[in-house]
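As you look at this complex, bear in mind that one protein chain is not there, while each of the others sits in place.
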Amino acid sequence: MLINHPLLGLRDASEFVYLGDASLIDRPDAAADNAAEAFHDYLHLRDNPAGVHRELWYHEQGDRSWLIVTRNTLTHEITDVELARDAALRRPRTAGDAGQ
Amino acid sequence: MNAPSSMTGAGRIGKGLLDPGKTISFQFNGRHYSGLQGDTLASALLANDQRLLGRSFKYHRPRGIFSAGAEEPNALLELGRGAYKEPNTRATVTELHEGLEAHSQNHRGPLSFDVMAINDYLSSFLSAGFYYKTFMWPKAFWEKLYEPVIRAAAGLGSLSGEADPDTYDKGFLHTDLLIIGAGPAGLAAALTAGRAGLRVILADDDFLPGGRLNAEQMQVDGMPGSQWAAASYAELLSMPHVRCLLRTSVYGAFDHGIYGALQRCTDHLADKTGRRPRQILWRIYARQTILSAGATERSIAFGNNDRPGIMLAGAVRTYLNRFGVAPGKQVIVFTNNDDGWRTAADLSRAGVAPAAIIDTRSIPEPMHLPGVQVLMGARITTTRGRLALRSVTLQDGQSIPCDCLAVSGGWSPNVHLTCHQRGRPVWREDIAAFVPGTDLPSGMRVIGAAGGSLGLSASLTEGHQAAVELIKHAGRHQTTSPAPVAEQESARITAFWQVPESRGRAWVDLQNDVTTKDIALSFREGFRSVEHLKRYTTLGMATDQGKTSNVLGLAVLAQLGGKRIEDTGTTIFRPPYTPIAIGALAGRSRGKHFRPVRQTPSHRWAMENGGDMVESGLWLRAQWYSQAGETHWRQSVDREVQQTRRTVGICDVTTLGKIDIQGRDAAEFLDRVYANTFSTLAIGKVRYGLMLREDGFVMDDGTTARLGETHFLMTTTTANAVSVFRHLEFCRQCLWPDMDVHLISATEQWAQYAIAGPQSRALLEGVVDAPFDISNDAFPFMACAELTVFNGTPARLFRISFSGEMAYELAVPTRYGHALMEALMEHGKAFDAVAYGLEALGVMRVEKGHAAGNELNGQTTAGNLGLGRMVSTKKDCIGAVLSRRSAMNASDAIQLMGFVPEDKSQTLRAGAHFLLPDAPETTESDLGWMSSVAYSPTLGSHIGLGFIRNGSNRLGERIRAYDPVRGGSIFVQVVSPHFVDPDGERLRG
Partner (left out) sequence: MRYSALKVIKEGLTGNRGWRPAWRDPEPRTHYDVIIVGGGGHGLATAHYLASVHGITNVAVLEKGWIGSGNIGRNTTIVRSNYLLPGNEPFYELSMKLWENLEQDLNYNAMMSQRGIVNLYHSDAQRDAYARRGNAMLLAGADAQLLDEAGIRELCPFLDYDNARFPIKGGLLQPRAGTARHDAVAWGYARGADSRGVDIIQNCEVTGFTIDNGVCTGVDSTRGRISADKVAVCVAGSSGRVMEMAGMRLPIESHVLQAFVSEGLKPIIPGVVTFGAGHFYISQSDKGGLVFGGDIDGYNSYAQRGNLPTVEDVCEGGMAIMPMIGRARMLRMWGGIMDMSMDGSPFIDKTSVPGLYFNGGWCYGGFKATPASGWCYAHLIATGQPHETAAAYRLDRFMSGAVIDERGAGAQPNLH
């Protein structure tokens, strides 16, 4: 497979390390009342669609960016790649974020 | 034509496309033969009238050459000898070279009298799947008798058992356009694309470009097709942006336009001793791909259709036209389509008048062939001839003598690569064949016969047109050259699969001996899905992957079920298109080069000073340093431990992971990734850190030093250096992107040495430059500093201890590592310093009760390790929430404890399980396991660390260390894991 790195262009997927479901960037609030359940679900009940999947890849043999790759798990077609940090910065800020 | 028949066999009637001036001698089954430059092993053997080449898999039927290409199911030979022996090699694609040695395979006794041929007489009892129904009684006989017999009979050729002596390379190619197949369509496409300046790779598995043009008598652009192919190829070779890869099989289509290809570099050379690799495995990254892989002919099922001399009609044409070989003196053509007639015509033209042409269709004769007996609407029901074909019998009982039968059941487009991803071929009734479906690999288009366009003119036009479209797509100037011109031959066909009047066995899969009877039996027993058929009968699972048999098998199945072929479905085509050597897929990554070696800067010093090196991940590290007179590793290790504890020892710890962490939020970041707190750490101090995974289990440990307000240096274990860095980057980029924190891996930037023992400070005082003060007051336990050593060499000094002694770790830029080691040892002479290795390091850490890799195995919690209190409850950190789960905090959870043998002379062994002394030997009784052991020269006995349920309440308890895999059990006593200096007085001294 080839991943179109937003900064570096097309790179062979073997340069990357795979983590999984992109929702792993949404770590729950440890102080919440339901933290135990929220962390259980966050870590263990991941999206696993037969179709379009947003997923985390790490450019370990490269610039060490974490990427969110939108890829179809049936065809392996990749339709979008972005820096995970950009996606993380877009989400609503929570108590866990710095500066709050 | 002057044929060199006396030299290269009676079957040679012309020179074909060969060079009659270059004869080549070779051997088959020990006999010497001659062939010509340009021959395949098959054509040379055929020219020498060598019909019988092998035996079939199950019935050991005599078999000869069936095809002229990669689809060959019969003519499989062992090439070469010794370590170079190569089994199951298709003679039809083996390029003849001087000194080639070939042997037949899969027979006992001589090839012409194979005793295993008894199976052929027992075939009624060896029908499809018979082995599932028997060999079950008595039970013990399966392992001892039945299975060994089956295994011995299985397989075709044999491996030498020796290491493959050849080298294989790998390469990567990037191209605008990959063209797979250099037949007429592929050449036309390559010419047009190449002339327009596209970067093109043209690959073909043959050693002669042109495909069917070399096997035909057809004209292109007014010249013989083979001549046009040669001229076109020469033009392509002259284009710098076109790369032509002959002898190259594109074996698979993978995601995103990546293709696997195997180029054979030396297999065809007599002298293989040069510096070239045997084969090169190319990974080709193609923007666009044209598949022009042609088509493969198939047979018709009739009685005894497998005898030596029965060949595909197209193959007969190939041997005749390309190799100048007549595959027989009395040839009969049996066909259901017009293409078979072209074989008859070429035979006539070459002076081998066919004895008859038998066409299953009841139509007017497609062409007039003077002097040839024509039988329309006729069928062959069976054949005769044990080791070679002697005659055929027709449905009316008429028998016609012959020594070669050219059969054509139609042509199947080579759709394989279109199906390697998700494509399913679709049936086209007009050509009675599967053609590529619409769901092609991205960027692929299919032209010519591979796409179902079986005529030559159409192939050339499609090749040209496909290239024109790609040129437009790429925004290049269009070529003005027109498409090559040729005749469009007739390819009419009326599907005809099996001769209904045939009584005997009619073969579908020649190699695996699958007959129409097997398919009928499979159907009768309910194996009616095409995949069940394949798996029950083994149809299409031989080394030819069913290239000539799959469609025929499907058709027979469809007829049995009264279904249409398109409703029966197909099995899935899987890579590789043709089998490829495992050695080629591994390339250079074998032996010592399997994985790279990482060496520390003082590796050479270790090698020069008795270092006994051991693999530690990719690193090589010294286990111990042998000295003269030491005959057992324990002597070295004991000496290193004792000397370190007595004076001072020096150990290379460069392999530890080092991560430089900087930024305004660095301290907060560490609080979140470590279970314990780091924001309170003073500048110039070091703290032990425990890191959890998000699931609450321990991930890693190490020390982190605060070099400045916003600057930390983390160390990780050697094993987890990469994964911890990845994890921290995940935390930084994905979880807390607002934080001002930056990470750099510094593992390879710093060489680091532990200096441990009572004399360590004294040694270092002479190493550290003034005015740095490392007295105990100025530089106490857990202090750190950036300073210089040996007159200005930049360094970092950490007062940390893994050994339990007063100890330091000194880091210098990597390039000074070797010099530092030398200087420390030289300087240390005055203090009786010793270099110690991994084993001594391990002994001292067990003596101190420190956890290491065996304890931090990913299955243990902080509580298990006795570090539960380090998990701060005041703050959140990775793993905090899930570390509180009930089962991970059970009252009887395992705890890290120390163990000593009851009898101090006994040896402890890691991996032993703990049982109560009188407990039964069951899983339920299992209390834990010994994780690390060492002989402690300090205590004079073995000591161990291990995990045992409810450990802290078992101090002093007598426990059985159960170790039957290494000779049994011993009794041990549970003790504190801190064996030496439990109060830590030495390290603070």
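Chains here go by letter, A and B, matching the order in which they are written, and residues are numbered from 1 within each.
Just so it is clear, a residue touches a chain if its C-beta (ideal position, glycine included) is under 8 Å from a C-beta of that chain, and two chains touch if they have at least 3 such contacts.
None of the values given here were measured: they were computed from a predicted structure.
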Per the touch definition above, residue among B:Gly30, B:Gly161 or B:Gly562 touching the missing chain: B:Gly161
From B:Leu17, B:Cys244 or B:Ile580, residue that would touch the chain that is not displayed: B:Ile580
Contact with the hidden chain (one of B:Asp19, B:Glu147, B:Asp396 or B:Asp832): B:Glu147
Sites on chain B contacted by the missing partner chain, in the whole complex: 57, 84-88, 124-125, 127, 130-137, 139, 142-143, 147, 150-152, 154-164, 166, 168, 170, 252, 254-255, 258, 260, 281, 283, 420-422, 517, 521, 524-527, 529, 531-532, 535-536, 538, 542-543, 545, 572, 574-576, 579-583, 585-587, 589-595, 597, 614-615, 693-697, 699, 853-854, 857-859, 882, 885-889, 909-913, 921-926, 929-931, 962-966
Residues of chain A (touch criterion as defined above) contacting the omitted chain: 1, 12-14, 18-21, 36-37, 40-41, 43-46, 48-50, 53, 55, 71, 73-76
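To be clear about the criterion, only the chains that are shown with their structure count from here on.
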Chain A residues touching chain B - in the complex, by the definition given at the top: 1-2, 17, 19, 24-25, 27-28, 30-31, 35-36, 39-40, 43, 56, 58, 60, 64-66, 74-78, 83-85, 88-89, 93, 96-99
Of all residues in chain B, those that touch chain A in their complex: 254-258, 285, 421-422, 442, 665, 668, 694-695, 722, 726, 729-730, 733-740, 876, 880-882, 884-885
